[in-house]
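Here the structure is laid out as structure tokens; the discussion comes afterwards.
Left out: one protein chain. Kept in place: all the others.
When the chains are written out, they are named A, B and C in that same order, and each has its own residue count from 1.
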Amino acid sequence: MKKFVNDPADVLAEALIGIQAIHPELRIDTENRVILRAEPTRPGKVALVSGGGSGHEPMHGGFVGRGMLDAAAAGEVFTSPTPDQVLAATQAADSGAGVLHIVKNYTGDVLNFEMAAELAEAEGVRVASVVVADDVAVQDSTYTAGRRGVGTTVVLEKIVGALAEEGADLDAVAVLARRVADSGRSMGVALTSCTVPAAGRPTFELPEDEMEVGVGIHGEPGRSRVPLASAREVARMLVDPIVHDFGDPVGPAIVLLSGLGATPLIEQYLLYGEIAPLLADAGVDVQRVLVGDYITSLDMAGASLTVVKADDEMLRLWDAPVVTPGLRWGA
Amino acid sequence: MKKFVNDPADVLAEALIGIQAIHPELRIDTENRVILRAEPTRPGKVALVSGGGSGHEPMHGGFVGRGMLDAAAAGEVFTSPTPDQVLAATQAADSGAGVLHIVKNYTGDVLNFEMAAELAEAEGVRVASVVVADDVAVQDSTYTAGRRGVGTTVVLEKIVGALAEEGADLDAVAVLARRVADSGRSMGVALTSCTVPAAGRPTFELPEDEMEVGVGIHGEPGRSRVPLASAREVARMLVDPIVHDFGDPVGPAIVLLSGLGATPLIEQYLLYGEIAPLLADAGVDVQRVLVGDYITSLDMAGASLTVVKADDEMLRLWDAPVVTPGLRWGA
Amino acid sequence: MTGAVSTADLVTWIRAFRDAVQQHKEELTALDSAIGDADHGSNLARGMDAVVAKLDTVPASPAELFKTVGMTLVSSVGGASGPLYGTLFLRMGPALATEGTVDAAALGAALRAGVEGVVARGKAEPGDKTMIDALLPALNAWDAAGDDLAAAARAAADAAAAGRDATEPLVARKGRASYLGDRSAGHVDPGAASSTLLIEALAATVAA
Partner (left out) sequence: MTGAVSTADLVTWIRAFRDAVQQHKEELTALDSAIGDADHGSNLARGMDAVVAKLDTVPASPAELFKTVGMTLVSSVGGASGPLYGTLFLRMGPALATEGTVDAAALGAALRAGVEGVVARGKAEPGDKTMIDALLPALNAWDAAGDDLAAAARAAADAAAAGRDATEPLVARKGRASYLGDRSAGHVDPGAASSTLLIEALAATVAA
């Protein structure tokens, strides 16, 4: 395992030390492994709290800051945070105006945030939750755990963060959050497996001439394994299922192409060059686009495409200032 | 070779198509493979032009924009651009106030920029040049090609870009550029080789239990190959040669830790957590710090540390607004 | 130790479970690599280490013990298994008397309360390819075995193992493995494997 680590058991704790050294504008609660804005939440402002397993950097800690999250609970690598952690994040972030939990739809995340919300409400904190379940690689069904949450999370945190910054109340914030969550679809592909530090070996074996289509961001194997394809073909494998899942013409949209950790920017640029015309052909009117590492899967080579249908309000909030380690503009 | 590419011969051309689709605020001269700001250079403003081989994204094209570069010439992967390309960039960027060429010290870059400067001057464009040679892994000597240019380039482009934006003349811009270039030192380490798309296989073989210390950003083998070490030991291998090379106590500094392309942010955070106390112990007073992928080497796993001694003017210019794909703040 | 166990015996069980998890940590993670995210072994190992660190002094009662185990698992494991294993123990405690020893019937009732808690939290049904597929058969075997504690525990452990093995051909409908659809078939569920270690540790403890 070739990684910059010391003892694999210490990866999260030590990464947090680094984040604190790099970002004085953030505050780390080391005991609870919570990343907060250095400044406490403005009285009256609804707080946005997210979190999840680590290994997806910059998500979530890298999206804490003005215009986006108020706090993020960092679980162990690929392991959702515990209720205690989420509770600590929730209590620290609450200004009295209530807290929105932004949860990616994984059983662990849902259960731990659920317990945390119960505990927080018992302590008198108003909590609303939104669950992001945007991964079209997973067949949706009420009998299963449903779809995974991927890139729409980032878009949601940005847009809803801007609304909270404007002073909207918890109900309004939660309504918009659910609207954004419902408007997003994602699809990913892996060229290599990631290696969980504590496991010490790749989560799956992928021969030199194969790739995983529909892979999860925790190295969960995808829905199918296909021969290694050109960027042009990969673009189609990402765009088609998303467009198909939307059904209706998409219209104005915010698009995110995220590298999965080990895919360099030049490949992401090239891949997006193939994706853009396919989106246009399919009636996706790309209004805003981000390409880079935003939601990763440790050292996995691959990419994940997210398309979020966006109305004027969402675009306006997208353009509002944001000052976080992972997203920054307007200030 | 597991990459998002079509024909390896088309990597650069196709990546530029992607960049154009992502960044409407940039203009791509596809024929000459030059990346420019969409807005022409303000009359009277000195233009900053850089460039080099591709495969180091976001450098250089990702640093074109307000407060940083005016144009960047993109060579083939790991191959410095030709004089024609640099000439085209120079002519397009010049507002009449002259052009600063920012050149990394590689034989190819130096020769091609030199020829371009001769051609540009023959066309009546005033050109000054600064050569960045900051890689302490390379023994310096007048009998050799000297040191390579690495991360100080990014810091220089930011600081000097801010000065040019303020309206300083070419001489002043060049003087500051040389001062920044002289103030920076870098050191890199690779855990894996990169793979040049046209070559199709890793540039060097590195066994599972070894790493290259002092590696170059083109996959040039380093000065020594040592057993795979912990992040704590790697931090020392990066910090010690830099501090030793400075000799005198460093004092206030800007620090850049760049991933080399396939190293995820969580490892970079962790590594910086180990670097920070070593820098403090060595008398480096870190005033500003960037950690992320800024100057990469295709899909190499590894990191490069840069320390630039910074006086108050340099810090002030560092903090000035910058709006580029790769660096953005203050606007 | 045929009819009933003391709190100290139950602590021995919990310690034995920790040892079994440590011993099978890599195996559990390997199972989770195949159909999940390669962390079930380290998750449970981290949690059970935290639990054992709290057991230097034996708790006052079984109820107390299970509360400590459950709270510690909830606050140290994370993932899906943290709240689920946590709930299992948190629900077992209140089902028990706060004093004295515990016999087969009492422990069986406590286990039932725990497993019902897991079902309530996780909404898994039998055959969904989860820890439920080892725990439910274990419970049923326990009840069917009658008054003898050692026999009940032995029957439960065997049933858990059979339930665990039976998860192999199943297509997962809950948890991370469900994302795989049909490709989840052909692998044993990691949570069913760790639950079997739990019941097996109990059987070994009461047999000793």
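Basically, contacts are C-beta pairs under 8 Å (C-beta built on N, C-alpha and C of every residue); 3 or more make two chains touch, one makes a residue touch a chain.
The model shown is predicted, which means the values in this text are computed figures rather than measured ones.
The chain not shown here is in contact, across the full complex, with B. Within the whole complex, the absent chain has one touching residue among B:Gly161, B:Gly184, B:Gly216 or B:Pro241, and that is B:Gly216. Checked against the full complex, the candidates B:Phe4, B:Phe63, B:Phe78 or B:Tyr294 give a single residue touching the omitted chain, namely B:Phe78. From the set B:Val34, B:Val196, B:Met211 or B:Val289, the residue in touch with the chain omitted from the display is B:Val196, counting the whole complex. Summary of contacts with the chain left out: across B:Ala137, B:Ala164, B:Ala177 or B:Ala303, the touching residue is B:Ala137. The chain not displayed touches chain B at residues 53, 75-85, 106-108, 111-112, 114-115, 135, 137-139, 143-145, 148, 196, 198-199, 203-204, 216, 218-221, 223.
Basically, only the chains that are shown with their structure count from here on.
Comparing each chain's Cα centroid with the centroid of every protein Cα atom identifies chain A as the most central.
Of all chains, the one whose Cα centroid sits at the greatest distance from that of chain B is C. Taking the mean of the C-alpha atoms as each chain's centre, chain A and chain C sit 32 Å apart.
Centre-to-centre, using mean CA coordinates, chain B is 55 Å away from chain C. Annotation for chain A: residues 77 touch two or more other chains. Those residues of chain C in touch with two or more other chains do not exist in this structure.
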